[in-house]
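Sharing a structure, written as structure tokens. Questions coming.
Omission of a single protein chain aside, the complex is shown with its protein chains in their original locations.
To keep things simple, chains are lettered A, B and C as they appear, and every chain counts its residues starting from 1.
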Amino acid sequence: MNIHEYQARQILRDHGISVPPGEVATSTDEVLEAAKRLGGEVVVKAQVHVGGRGKAGGVKLARNAEEAREAADLILGMEIKGIEVRKVLVAPIEDIVSEAYLGIVLDRPNQADTIMVSAEGGVDIEEVASTMPDSIRKLVIDPRYGLLNHQAASLGHYLYDEVGAARQAASVIAKLYSAYRAVGATLAEINPLIVNDRGEVKAIDAKMTIDDNALFRLPDIEACRDLDTENSSEVRAREAELSYIHLDGDVACCVNGAGLAMATMDLVKFYGGEPANFLDIGGSSNPDKVVCALELISEDPKVRSILFNIFGGITRCDDVANGIVEATKRIDIEVPITIRLTGTNEDIGVEILKKNGFEALVDMDEAVKTAVARGR
Amino acid sequence: MNIHEYQARQILRDHGISVPPGEVATSTDEVLEAAKRLGGEVVVKAQVHVGGRGKAGGVKLARNAEEAREAADLILGMEIKGIEVRKVLVAPIEDIVSEAYLGIVLDRPNQADTIMVSAEGGVDIEEVASTMPDSIRKLVIDPRYGLLNHQAASLGHYLYDEVGAARQAASVIAKLYSAYRAVGATLAEINPLIVNDRGEVKAIDAKMTIDDNALFRLPDIEACRDLDTENSSEVRAREAELSYIHLDGDVACCVNGAGLAMATMDLVKFYGGEPANFLDIGGSSNPDKVVCALELISEDPKVRSILFNIFGGITRCDDVANGIVEATKRIDIEVPITIRLTGTNEDIGVEILKKNGFEALVDMDEAVKTAVARGR
Amino acid sequence: MGVFIGPETRLVVQGITGRDGSFHTREMIDYGTKVVAGVTPGKGGQRFDDDVPVFNTVDEAVKETGANTSVIYVPASFAADAIFEAAESEVDLIVCITEGVPVGDMVRVLSYVSERGVRLLGPNCPGLIVPGCCKVGILPGQIVLDGNVGVVSRSGTLTYEVIFQLTRAGIGQSACVGIGGDPLIGTDFVDCLTAFEEDSETAAIAMIGEIGGTDEQVAAEFVSAKMNKPVVGFIAGQTAPPGRRMGHAGAIISGSEGTALEKMRAFQENGIGVAERPADLVGLIQEALSRS
Partner (left out) sequence: MGVFIGPETRLVVQGITGRDGSFHTREMIDYGTKVVAGVTPGKGGQRFDDDVPVFNTVDEAVKETGANTSVIYVPASFAADAIFEAAESEVDLIVCITEGVPVGDMVRVLSYVSERGVRLLGPNCPGLIVPGCCKVGILPGQIVLDGNVGVVSRSGTLTYEVIFQLTRAGIGQSACVGIGGDPLIGTDFVDCLTAFEEDSETAAIAMIGEIGGTDEQVAAEFVSAKMNKPVVGFIAGQTAPPGRRMGHAGAIISGSEGTALEKMRAFQENGIGVAERPADLVGLIQEALSRS
């Protein structure tokens, strides 16, 4: 789960990192008032979960409150990479002496968390990595000891020659790591980390990605989820513990397991169709999940054919069959349904389907071909 | 540093462990009022830093508030192993179904913290260790991972068959370990850990020893120190960063280094004298420490001879010499002073002493013999 | 012994009394796996299905029954604890079926199991099966066929699909291993390929990957550098839109890394025949077997 800059800034603040003040606003009037409170000279920043805001015109400087209002008028409601901007952050402009990059990421090859710092901040770290790879210093954190004080100190000295700034940076690094762990993050970035004209080290922009699997023990963080920025079908899917991503095709896929779901989509494409979604009903399914899945699919007007591809393992075919029967009783499905059902409790599942007038196929390729053909 | 039972109970409570209520009192009237508030049927327990309170008559049960007052009258002011009782804990009597032992100690051979549990609680663990050693289960904690949940759970199941009690005990164990680490303890004991007639697991008596070296970062714990129970000279010594223990002999020893101080005391005894104290002025000494040391010694009326045994290493002989000169100017010392001074900056130190009318010896045995002889 | 499990496997089931645990314990017993113990804290002393003894702790279970392998069906919030417990009890292999384990937990867990020299499979994996002998996890026993093809996969049900198609074509398996699709897992492709290379029952290997991460690329280099047996492969997610999450936390396309195209190219460059569809693996395997 991604959280907004203003939410990440609050988490940093809660962990003792110095972050300049800032206010979130959803209307131009709110921005005007916020800018007045913050002294007039402010930056107005779109709060969206995509990169490249600045280039897209989602970040604007204002010399006074009225300019801030005008900037907000341009930003609020604009679309950045297909996402509508509904909130902006209003923050005072800092006198920046230098900009650095600080990030902590889950490092898959090392199976550990890794801290990255670079004195070349303010631009995308990917860009730094490609243009000035030697400027990035990495530290893999041993999970058994956590971040050691001398390690943070060493990174601080790497970033800044001046001892005061180096010490402040070491402290920010240690606090960011605490925050990262406390909120179950897989990414935490401060970019830029600045030194201002008073020699203070501050976090200007902050970005965090939270491990969805950690949210069950972090209700405060779960509450950061911005449902407005998500597709409403996807929100409902998540609530039903389904994995659903809406796409632009016409063959709806309902599959158990992410890998099989992707392979099914690939096969739809292979046979000349276009998948309407990615939909994984997961393991240990209960019939209600299938009902919710069919509801989501039936609401997509583009869908012309529905394909179930179920290979029972921990998911049982009878549960899915019951779900399909139940769902088709409740919802009026007007497009053809093709069902492929095999694996655990296959016999019972097929029996249930037959009794209710459905046919079940055994071969995946055959099922996909049939579904694509029926969608024409 | 040892802390009192009532203080340890509060630390446990702060860490979420269920501890029955209790009040500290310093007078019989306070005990009467406390007993009334706690429902009358209470236990009155001497708060002293020595073991064997119960056997010494320092713990008494009372059926009502008046009996509690009478018990307090007997306990307050009594001496247990030479320590006067100035405070008592008044706590309600619990309906105890079973008593267990739970302790965490710094385990020197394993260089780790070790948890010990035994279903045979309520008596000294040393006694359990000698009479029923098999009843004690030990768990060495890997400092890199801390106490793992399944380890606490396993100890809970070891203590109690009943799953509710086992789970409560696992929780108490995890919380005690948190408390132990948070307060820099080298010992934390709950004895007995009880199950009451409502199936609740509670800590009845609690004992904690804090690592003196950890106190600098724990002002709240340092505040638990009970200066009343310490020799006032020892308190002043600690404030001056000296290590001082008052003993009953007449040859005062002022030495740098604990090992050399003990060896000096041994040698005083060897040559027929009795050491009046253990006094280690430590390393990196400054002249003020020596002044304080001589002040403490001069206040002991039994002292008939003073022996300095200084072997300079990190301590410099000139610092000590300056201290001796300074102190003898400020304090009127009436007993003979014998000085042995060698090591770092020996020449300068000896020169300073000579200028001020002191002689300095080089040989330790000679110095000790001289000091003992002068004390006769 | 087969790959990681075999006739000498003595299994303890953590979470044996749960919905999934009890269902799959029966499936495993039916398949012939020696399930010697179960663990459910608080249910120690009971017997599962009047047969398998249940213990409060894995340690007791191992001491009392000589279990050498553990399989975990506990909820995600307890999965890390369960792996730690199994690792401390000195079983040789831990198979964690549970999905949804926080990666922050896994960072510590992986360090612990690697230190103790215990093999962990998963989490969020279907487990493994040696056809006709033994299965640990949730792979459906009826779809496998005894033979000489090793199957290793990051996916769950896609693995079943591949096994199913091989079996329908009369191609049996020496062992099938699902390593799981999470970003942090224990046993990886290279571990499994190493085992298959050493396994006398295995003549060829089918490797099923998916988008996200670089494990397939690393495995491909391993194949060309260290393996003599033929390997063929498939990558799921060729049509996945970049930057969108496809269910598995591991299946994220980040920048230029981890696309299906990139992985397929790595396979090709290292002599691994690439299937366009799962069904094409059948032909590739047949060809590989005829060559070897």
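Here is the rule we go by: a contact is a pair of C-beta atoms (placed from the backbone, for glycine too) under 8 Å apart; a residue touches a chain by one contact, two chains touch by 3 or more.
Here the structure is a predicted model, which is why all the values come from computation and not from measurement.
Trainee: As a test of the contact rule: which chains in view would the missing one touch?
Mentor: A, B
Trainee: Touching the left-out chain: which of A:17, A:166 or A:237?
Mentor: Of all options in A:17, A:166 or A:237, contact with the hidden chain holds for A:166.
Trainee: Specify the residue from the set B:133, B:219 or B:259 that touches the hidden chain.
Mentor: Of the listed residues, the one touching the omitted chain is B:259.
Trainee: Which residue among B:36, B:86, B:236 or B:269 touches the omitted chain?
Mentor: Considering all chains, including the one not shown, the answer is B:269.
Trainee: Out of B:78, B:106, B:335 or B:348, which touches the unshown chain?
Mentor: Residue touching the chain left out of view: B:106.
Trainee: Name, in rising order, the residues on chain B that touch the hidden chain in the full complex.
Mentor: Against the missing chain, chain B presents residues 106, 108-109, 111-113, 126, 142-144, 181, 184, 186, 211-214, 216-217, 243, 245, 247, 255-263, 265-270, 275, 278, 280, 282-284, 311-315, 342-344, 364-365.
Trainee: Could you please point out the chain A residues that touch the chain left off the display?
Mentor: 145, 148-151, 153-154, 157, 163, 166-167
To be clear about the criterion, only the chains that are shown with their structure count from here on.
Trainee: Among all other chains, pick the one whose mean CA position is farthest from the mean CA position of chain A.
Mentor: Of all the other chains, the one whose centre lies farthest from chain A is B.
Trainee: Applying the contact rule given earlier, which two chains have the most C-beta pairs between them?
Mentor: Ranked by C-beta contact count, first place goes to A-C.
Trainee: How far is the middle of chain B from the middle of chain C, if each middle is the mean of its Cα atoms, in Å?
Mentor: Chain B and chain C have C-alpha centres separated by 55 Å.
Trainee: Considering chain C alone, which of its residues make contact with at least two other chains?
Mentor: Chain C, residues with two or more chain partners: 108.
Trainee: Which positions in chain B touch two or more other chains at once?
Mentor: 145 - these are the residues of chain B that touch more than one other chain.
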